[in-house]
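Heads up, one of the protein chains got dropped from this complex, but the rest are sitting where they should.
What follows is subunit A.
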Amino acid sequence: MQSFDEVSAAPAPVARPGLRLLLLPLVILAGMGLSVEAGLLGPLGEQVGHLWATLSIFGVGSAILFLLLLFAGPQKGPELTDLPRWQLIGGFLGPMYVVVLTLATPHIGIAMTMIAILSGQVGKSVLIDHFGWFGATRKKVNAERWLALGLIVAALVLIARG
């Protein structure tokens, strides 16, 4: 699961140019992995059911992360039980995304599913800023962002037409 939103943070890179060039193919490979994951989910969901396919992702992921955490040793920061409850909501949102992946990829393909997902991310950030939804401060959305939103809509129309 990944999000395009972090782009707005954009901290200055600190690595040497050589290291950056070495890391880039690795990051591209990681992105390719996301499409492979989506590519595995579609056919799996058709065979065993969309919720079961989703469970396979979260079940296997939980098990791997639990083992990694055990071997990583003590962690810094507060106990999970001390955190504000609302910060735990993220866990309920993840499955929605995975279920939708299993539903959509057999019909519109993986590349187009990814474009639609990215569209939702871009659209959400533009609209939230413009209307000040969810308690965000209302910001004036500049022409470039509206242009971006227009292009996204054009991309979605193109996908819908096939």
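Some notes on this structure:
The criterion applied here is as follows: a residue touches a chain if its C-beta (ideal position, glycine included) is under 8 Å from a C-beta of that chain, and two chains touch if they have at least 3 such contacts; residues count from 1.
As a convention for this text, contacts and distances are computed from a predicted model.
The listed choices are "NADH-quinone oxidoreductase subunit M", "glycine dehydrogenase (aminomethyl-transferring)", "Putative membrane protein" or "Heme exporter protein C"; the UniProt protein name belonging to the chain that is not shown reads "Putative membrane protein". On the side of subunit A, touch with the chain left out of the figure occurs at residues 1-15, 19-20, 23-24, 26-44, 47-49, 51-52, 54-62, 64-66, 68-69, 72, 75-78, 80, 83, 86-98, 100-101, 103-125, 142, 144-145, 147-149, 151-152, 154-156, 158-162.
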